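In this view, the complex is presented without one of its protein chains, the others remaining in place.
Entry: subunit A
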């Protein structure tokens, strides 16, 4: 049974996780398993709103259960530093409906 893509290449990288309830959490991937449970260090949540800029809430060391994960994206630090989060206005992401 092949293990396929896996998240090995993303370990120790900064990643952006989108959860099933539409939250965006950014952190350093420390570990994962077959169920896509994740261990995220130095994590913070980015709250998007249409009224004010992006809010960043510090979370620290987090374990996110795999059931709740939609997307795990590799954050490009360069691109991210070019973003002006305080100017960004957006609707929060929709929750996943199965």
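Here is the rule we use: contacts are C-beta pairs under 8 Å (C-beta built on N, C-alpha and C of every residue); 3 or more make two chains touch, one makes a residue touch a chain; residues count from 1.
Keep this in mind: contacts and distances are computed from a predicted model.
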According to its UniProt entry, is the unseen chain "Sm domain-containing protein", "DNA replication complex GINS protein PSF2", "Anaphase-promoting complex subunit 5" or "ADIP protein"?
-> "Sm domain-containing protein"
Can you list where subunit A touches the absent chain?
-> 1-7, 10, 16, 18, 20, 22, 24, 36, 46, 48, 66-67, 69-77, 79-80, 82-83, 88, 90-91, 93-98
